[in-house]
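A single structure is presented below for examination.
All protein chains but one are shown at their positions in the complex.
Entry: subunit A
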Amino acid sequence: MKSRKLKTTFLGVLGVAFAATAFANIASAATELTVYTAVEAEDLKKYAKRFNEDHPDIKINWVRDSTGIVTAKLLAEKENPQADVVWGLAATSLMLLGEEGMLEPYSPNGVEKLDPKFRDKNNPTTWTGMDAWVASICYNTVEAEKAGLPVPTSWKDLTKPVYKNQVIMPNPNSSGTGFLDVSSWLQLFGEEGGWQYMDQLHDNIARYTHSGSKPCKLAAAGEIPIGISFAFRAAKSKAQGAPLEIIIPTEGVGWDMEATAIIKGSKNMEAAKTLVDWSITKKANEMYNEGYAVVAYPGVAKPVEHFPPQVGSAMIDNDFAWAAKNRDRILKEWQERYDSKSEAKN
C-alpha cells in the first residue's frame, strides 16, 4: 500500500474535478441489474423489452461486447464482480468462470424442461443454455463462380487442391469459434486424423483471422470465396444481401451455446434469480428462436429464414469437458504446426 496521504490528495483532486459526474451515476430507483452479454446489440433492446413485459420492476443495464472481451473483463473483475447476471455468453466461457468459482449455483424454475445438452450437469446448475451457435461454411456464390470453385459439401472437400488459398478460418488462439472448429475436427476425425485433416486444410488456407465472425464477413464482402465461421453470422449477412450459401458439412459441425448464469456475490440476488428464471421460459426460447435455429427448450424451434434446416441434426455430440481439459495442449500443438509459419500468402 502506498502512503495514505497520496491517496487522500488524489481523492481530493478527483472529488473536485469529477464529483458531479460521479454522483449522478449513483442515484437510482427501481431494482437495476447489471447484465454482461455478448448477444448482438440489436437484439438487446428486444430481450429487455420482452423481459419487462413480465417484470416491469427490474431494469436491465447492459454491458455488451464481443465474447473474448466480456470473458476477459469478467475474469479480471473476479475480486470484486460488477455484473449481477451474464445473459448470453458462450457456455465454454461460463464453464471457465465456473471453474474460478465465480458462478452462483442456482437451478432456475423449470430447468428440468430444458434439453439436457443445454444445461449444466451439476445440481444445482450453475449455467443454463439459451441457443446453439453452430459452425458452418460461408460460401460466396459470385466469387466462387468467378474462381471456378465447386460447392463444397463436407469438411474433407475443403482440403481439395482446387480450394488452394480460397479458404479463411479463425485462429483458434484468438477466437473461440476457431477453437470450436479445431476441437470438433479432433472429435470427428480422432486425434491423429484431426491433425492430418488440418495439415491438409492448412495448405488451402489463405490466412487465419483473429475474430470468429470475420471469415464469414470477408466471404460476404467478396474478399474470399469461402469462410469457415458460424451459421448465425452467415444468415445475418445473407439477410443483408450478401450472395452467400450457408453450408453445413456432412460430417457434422461443432457448436457452442449461448448461456446464462448468476455471478456469485450479486447484491441483487432476488432480481437476478427472477431474470434467470425468465430466461429459460418457453417465451424466452421463442424469442431466441427468432435469430437462432436451435434453442434449449425442446419443441419450440421453428425454422429460421436463411438458416439451413438440417442444422440441429448436424450438431456433433460435443464433449465440452474434454475440449476444456485439452484446450491448452491443443492450442499449443496448433500454434507449433501452423502459427509459426507467419509469412502471409496472397
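Basically, a contact is a pair of C-beta atoms (placed from the backbone, for glycine too) under 8 Å apart; a residue touches a chain by one contact, two chains touch by 3 or more; residues count from 1.
What we mean here is this: contacts and distances are computed from a predicted model.
A.B. asks: Considering only the chain that is not displayed, what protein name does its UniProt record carry among "ABC transmembrane type-1 domain-containing protein", "Iron ABC transporter permease", "2-ketoisovalerate ferredoxin reductase, alpha subunit" or "Short-chain dehydrogenase"?
C.D. replies: Of "ABC transmembrane type-1 domain-containing protein", "Iron ABC transporter permease", "2-ketoisovalerate ferredoxin reductase, alpha subunit" or "Short-chain dehydrogenase", the absent chain's UniProt record names it "Iron ABC transporter permease".
A.B. asks: Would you mind spotting which of A:D65, A:E251 or A:E286 touches the chain that isn't drawn?
C.D. replies: Of these options, the touching residue for the absent chain is A:D65.
A.B. asks: Which is it among A:S211, A:T260, A:S279 or A:N318 that touches the chain not included here?
C.D. replies: The one listed residue touching the chain not shown is A:S211.
A.B. asks: With the full complex in mind, choose from A:S154, A:S174 or A:T250 the residue touching the hidden chain.
C.D. replies: Per the contact definition at the top, the residue touching the missing chain is A:S174.
A.B. asks: Mind listing the subunit A residues that contact the chain we can't see here?
C.D. replies: Missing-chain contacts on subunit A: residues 2, 6-7, 9-11, 13-14, 17-18, 21-22, 25, 34, 40-42, 61-66, 68-69, 71-73, 75-77, 79-80, 82, 96, 142-143, 171-176, 206-211, 213, 216-217, 220-224, 233, 236-237, 240-243, 327, 331, 335-336, 339-340, 342-346.
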